[in-house]
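I have a structure I would like to understand better, so I am pasting it below and will then ask my questions one at a time.
Of the protein chains in this complex, all but one are displayed in their positions.
And now, subunit A:
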Amino acid sequence: MNTRSLTSFLLLLTLAAFLLSLMAGKVWIWPTSWAADNADGWIFLELRLPRALLGLCIGAVLGLSGAVLQGYLRNPLADPTVLGVSASAALGGVGAIYLGLNLLPFGLFACAMLGAGSSILLLLVISRNGGPIGFILGGMVLSTLAGALTAFVISIAPNPFAASEIINWLMGALTDRLMADVATALPFMALGVALLFSTGRALDALTLGENGARSLGINLVRLQWIIVLGVGLAVGASVAVSGVVGFVGLIIPHLIRAIYGEQPSQILLPSALGGAILTLVADSLLRLLPGPSEVRLGIAMAVLGAPFFLLLLLRYRRGNV
């Protein structure tokens, strides 16, 4: 199969996953009742539609961010979760809730995006010339630090209600989001995604190393800022609206590379589609699991992602990533 038909196939799969997410749940809602003026219609409009849209968007954002970060750092282990970008966005969000900034328009979003963007800058400062493992260690440090500070903010939260609100948001889920939340997040994500898609050619050039890329006329300083801004906006907005959903950006580019080959620019769009498919399907399956309450998406992805990361790390040690 050539690349174009593969991508068409992925697009169809994305559409199928989106439709599944619209229908699946404790109550199945078939397309015939989507416009109905009854309980099914309301569930569709108020619950399912925003949830499916969010799944689509944050999945695409995370898959794409993973692919871009891996290409930029020339490191197959990079991903917003592993590098501590998600945790830093969460810290920004928690800080916003604690200070009451979330009551201002875009307050939560601005703080989460600031957290995400500054974490990449910090990472570049502390891990420069550290090699592939250097970035992972730097990310671990950031992730741990952001986690500890988040826990600290929760522990000094003014009342139990605030603490539980923060924890609830942090754990990562697509449930109970309003169309208004989706509408707020969408422009930021779209801008971030557009920035990230513009990096393809520069990421390809980096295959030749930094000097090779620069000799081809690539401005690496500009590229760095595009990535900081793009990942900051996209991942920051997705964390602000749905908490930390991890490892999508780690798992998806690997699967995509196995199909599409390793050229960084070629895996950007497929990784975005793959991320959306994984997130939508996982979220739909969680709804179908029997039990009194749903397993949260963030928790499910961590359970799936951590062993995958371990597997990659073991392969990496043997030198065949």
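Assume a residue touches a chain if its C-beta (ideal position, glycine included) is under 8 Å from a C-beta of that chain, and two chains touch if they have at least 3 such contacts; residues count from 1.
We adopt the following convention: contacts and distances are computed from a predicted model.
Undergrad: Per UniProt, what's the omitted chain called: "Thiol-disulfide oxidoreductase", "ABC transporter ATP-binding protein", "Chemotaxis protein CheW" or "3-methyl-2-oxobutanoate dehydrogenase (2-methylpropanoyl-transferring)"?
TA: "ABC transporter ATP-binding protein"
Undergrad: Of the residues A:31, A:100, A:187 or A:261, which one touches the chain left out of the display?
TA: The missing chain is touched by A:261.
Undergrad: Looking at the whole complex, which of A:121, A:208, A:259 or A:313 touches the chain that is not displayed?
TA: With A:121, A:208, A:259 or A:313 as choices, the missing chain is touched by A:208.
Undergrad: Take the complete complex as the reference. Which residues in subunit A touch the chain that isn't displayed?
TA: 74, 201, 204-209, 211-212, 214-219, 261-264
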